[in-house]
Structures are given as structure tokens and as C-alpha cells.
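Everything on this sheet refers to the single structure shown next.
Only one protein chain is missing; all other protein chains are in place.
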Amino acid sequence: MTDTVLRIENLTKRFGALTVTADLNLEVWRGEVHALIGPNGAGKTTLINQIAGRLRPDAGRIWFHGRDVTDLSVHQRVRAGLGRSFQISSLFDSFTALGNVAIAVHGVQRHSFRFWRAADQLTHLTEPARHILRQVGLTERADIPVTALSHGERRVLELALTLVCKPALLLLDEPMAGLGPQESRAMVEFLRGLKGAHSILLIEHDMDAVFALADRISVLAAGRLIATGAPEDIRRNPRVRNAYLGDDEGG
Amino acid sequence: MAPALLLEQAFNGVQFGMMLFLLAVGVTLIFGIMNVINLAHGSMFMLGSYFLMQWIAWTHSYAAGVVLALLAIGILSLLLERTIIRPLYRHGHLDQVLATFGLVLFFNELVIVLWGRDPLYIAIPSFLSGQVRLFEGAAYPAYRLAITAVAVLVGVALYLVIAKTRLGMLIRAGAEKRLVVEMMGVDISRIYMLIFALGGVLAGLAGMMTGPLLAVHSGMGEPILVLTLVVVIIGGIGSIRGALIAALLVGVLDTFGRVLLPVVFGTGTGNALSNMTVYILMAGVLLWRPSGLFPSHAS
Partner (left out) sequence: MIPATGRFWILAALLLIGVLVPLTGDTFYIKFATRIMIYGMAAVAIDILLGYAGLISLGHAAFFGIGAYAVGMLTNAGVVSAFLCWPLAVAAALLAALVIGALSLRTTGLYFIMITLAFAQMVYYVAQSLRAYGGDDGFSLVSRNTFAGLIDISGPVAFYYVVLVLLVAVVVFATRAMNAEFGVVLRASRDNSDRLEAVGVPPYPYRLAAFVISGAIAGLAGALLANLNQYVAPQGMLSWQVSAELLVMVIFGAAGTIIGPIIGAAIYLFFAEILSEITQHWMLLFGPLLIVRVMLIKDGVYAMILRAVDR
């Protein structure tokens, strides 16, 4: 029996008269890369925001490792093992690359109410941070202010921040956004390397990346799930072609 | 407590509330739509009083004084928006606080230089100086009724403009989606200038009408401004309906509190408590609804 890491049950979200998430049911299995695709405005980021806890759904429940997390706050979900990355790189602009990752390390410890020793001297913060930077290939850029990093580097750092707390489930919102072809290939390889250790729910427009990585694909259109299955089945599914692949080939 | 006295306090509360409403409309629109904090809003209230007093002295006519004072406040508001407020949109709240604080300091000193430190008095116009018989045994000052009526009329006019005209639609849209308004080809800075001037004129109007009831002095605008902020917090930034309901709530609560609490708790504690009533109300609303009773989506 497959192990379900995330289960979304009848999730519904309305903004005024507009229904952005319509009675959605979805599962992410342990160790898989589950891609979420769909035309712009389908409600993918809104769904991620609800899973991550940034938005409260109007109806439905969210189960993480069999536990109902629907009423937990964002940081509580993170500590339970639910990490997310942002579509637009969301970094701490007055810090360096190392500083940014070190901040994420704060999320691993119980609290940060310490007032005396200088944080940049604390190895229990800087060592894990350097380790992550090595993992993502940004060691050279450790002491550069993030505002001076290239777009691609910021994207990679964005992902690095999400990995610090070793989340069991990664919610990745278009990690490839704005990357050039070489950077995209590197990112795909990196994500492939994360498989197994992490389960991944991946929003992406880059179809090459999706078909290279995904074990299963779910298709969202107008807040509704219109198909779920193996990549080849999705590729051949006429409803999907209708709703999506017709107007957004290749990403 | 005698019913006539209660009724009188109720009317006072409504009158006070309507004055707060005039001020709160400006604040809620300026803070809510333009996302600008303007501490000098109280200065417009104060200058309204001073300008009225001066124009009456020069023209010997109350009506002319009102018209000219409104004009002067309007021109001043437009000037301020153009020169100081407009550049500040980009600067962020801290700079807005500090710069408008500078304006407050300047205006408070200016009125001292021009009119001296002693509080001054505006006479209630003779045609409004009587009392109106409400019912058996209850009489209420005509002037207070009149200014309440004016404020209500202004409120109705505002409602009609906001709800029924194209300009009003643009203002409401500006609260929700600045970008949309700009896409429609409308110059958003024109709208902002109008809103700012409107807010200033309403504040000045409130000042002109309240002037004869208080002593006109430097710094008279700030206590009223803080109360106005409380009203806007309770009502919700960006909501005129919220401003009206909250203003009436605050006006009536404050008035009754000042009269009843010293009776119940004695002058010492009673006076201290009556100073706290509206803030306790504000704290209560915040616990229940951190964005106020009728928050606009823009905030």
C-alpha cells in the first residue's frame, strides 16, 4: 500500500463570488514527485498557500502524515515537516547568502531568544548553513549580499531556504521560473537528487522539467482537478489537452 | 437621571459623533485609499477655526466667513498635497509621520505668531444662538442642532457621490485596485489630490463648526485627531460606513461616559475612567476584529 504523505480532502476556497479552489481532493505519496500543472489562473498558487497555511480554506481538511493540520499556522506546519518555496524569490534582502540560510536554521531550533553571543559566530547556525550552500553549489557566493546575486542564484537560494529544516514534503512553486536553459537543467538534476529523501509537490510550467521529474501529474483548471495520473496518461488525456496543453506548450 | 438630561446628552453625543465623522471620512479615505498617514489632519481642523474667525473679523459676516474659510482650507490642502504629500507617497510611513509631524509643529507655531497664545472665541451667529424646543421641558441649543444637521447633509451628499457617480466609483475602485484605475486612463494623482483636498475641507468644516463651542487655540487639532484615529481603527480603514458607525459609537460613548462615570465612581476614578472608555472600546474591537468593524479589502 502506498504511503500517503499529504491528503487534501474536499478543499474549497472562495474570494467573494469567485471560487478559486473547488472541492479539491488530492494525494501525495511518499517519495514521489507529484507535479501540479494547469493554465494560468487555475488556482495552483492558491492551493499551495492553503496547504502551507498562509490561507485558510473555506471548507475541507488537509492531512499531513495522517495528522489534521488544517488549523495549524504556517510555522507550525513547517516544523511538522512541510516546507514551501515561493514563486517569486522571497529572500531576506539585508543579509548575505549565508545569512539567509542561517536564518532558516533558526527555524530548526526551538527558539531564538538569545541576546548575547553574536549570531554570525555561532557554528551551530553557520555550519548547517554552509552545508546547505555546498549542496546547492553556492559556496562561492556565501558572503555576497543577496541583492547582488543573479536571478538564477536567487532562485537556487530560495530552494535552499526551504531545504534547511529537512522537510518531509516540499511544496515547490515554479522553482524554474525565469531560469535560462542551462540553469533549468541544473535545477532539474538537483530536484531529481532530492527524490526519495523528500516527497515533492511541484508546480511548474516548464513541461520538459515536469515530464523529466514527475512520477504523477495532477491537472488543475479553474480551481478544479480535472485529471490525475502517470505522465503518459496525462499527455494523452483529451480533457487535459483541451484545457491546458493546447495553449501552453513547452513552458 | 432625568430624561431631559439624558436626551440632551444623547444629542450631544450624536453631535460630537457627527463632527468626528467629518474628520474620520478624510482620515479613512486618505489613510485607506492613498495609504498615507497624515498627522497634519488635525491642523486643518484648527486652521478651519482660525480662518473662520479671521474672515468674520474682516467681512463682518458669518456666511461670508464660512465660505471664504472653506475656500482657504481647500486651497491650502491642494497646495500641501502638491508640494509635500505627493512626494511622500513613495517614501513610506516613517517619512510621512515625520514630515507631517513637521507640518503640525509649523502650523501650531504659526497660529501663535499670527494670533497669539491666548485662546480665542468665535461668537455663535445670532440667527442660531437660541434654543429649540424639542418637547415638553426639553430645549436644545439651535447651533448644535444646526451643525449636526450640516454634518448629516454632508454625509448624505458623500454617500450619493461615492455610490452614484463616476467619480465615486473611481474612488471606490482606487481603494481596491489602483492599477485598474490607472488602466482606465484616469490619472490617479488627480484622484488623490481630490481626496486629500476633500479630507482637508471636511476637517476644516468640522473645525469651523466646533470653533464656537470650544476655545480656539494652538494644538486644538491633535486631541481631536487622535480620537478620529480611534474612530477609524474601530470602523476600519477605508470604510466610510465604518467611519459613520464608529464615529457615532465613540461620540455617544464618550459623552455618556464623561457624564455617568463620575456619578457612579466618584470624580477621581470616574474622570480617569471616562478618559479611557473609547480606548477600551478600541481594544475590545481589536481583540475581536483586528482590522476594524468594516475593513476594506485594500488594507
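As written, the chain order gives the labels A and B, with residue 1 at the start of each chain.
Methods note: contacts are C-beta pairs under 8 Å (C-beta built on N, C-alpha and C of every residue); 3 or more make two chains touch, one makes a residue touch a chain.
Predicted model, so just to flag it, every value in this text is computed and none were measured.
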Given A:74, A:186 or A:212, the one touching the chain that is not displayed: A:74
Identified contact with the non-displayed chain, of A:51, A:69 or A:91: A:91
Option touching the unshown chain, where A:37, A:51, A:164 or A:177 are the choices: A:164
Interface residues of subunit B (partner: the chain not displayed): 31, 35, 37, 39, 84, 87-88, 91, 93-95, 97-99, 101-110, 112-113, 222-223, 226, 229-230, 232-233, 237, 267-268, 271-272, 274-276, 279, 282-283, 286-287, 290-291, 299
Subunit A, residues in touch with the chain not shown (by the definition above): 52, 54, 73-75, 78-79, 83-84, 86, 90-95, 99, 102-104, 106-108, 112-120, 122, 125, 161-162, 164-165
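We take it that only the chains that are shown with their structure count from here on.
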Separation of mean Cα positions, subunit B and subunit A [Å, integer]: 48
